[in-house]
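Removed from the display is one protein chain of the complex; every other protein chain stays in position.
Let's look at chain A:
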């Protein structure tokens, strides 16, 4: 949560639409992250039976992710919008360090 006050002027079905959109966004991003970093139990192509196990695995991973998200949001109240450059710099830093360490150690 960086700036939650943007939706203060909405209510009713418009608020529901916005919340729904943000829920969809969160779902899509967390599924992408889970597929990238915790790729266990994902059904492969042309194996429809594996979907039976893939769906509970995804639900389980999403539940753990939701728990962690709730924990983080409880521990840190609100990210300040003036600190956004710092967060972006940190993200950039992590990406660059990951690439550099990969070249140094992975080669």
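Everything below uses one rule, namely that a contact is a pair of C-beta atoms (placed from the backbone, for glycine too) under 8 Å apart; a residue touches a chain by one contact, two chains touch by 3 or more; residues count from 1.
Going forward, contacts and distances are computed from a predicted model.
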Undisplayed chain, where the name is taken from the UniProt record, one of "phosphoenolpyruvate--glycerone phosphotransferase", "Gliding motility-associated ABC transporter permease subunit GldF", "Phenylacetate-CoA oxygenase, PaaJ subunit" or "Formate hydrogenlyase": "Formate hydrogenlyase"
Of A:17, A:68 or A:89, the one touching the omitted chain in the full complex: A:89
Touching residues (missing chain, whole complex) on chain A: 85-86, 88-90, 92-94, 96-97, 100-101, 103-105
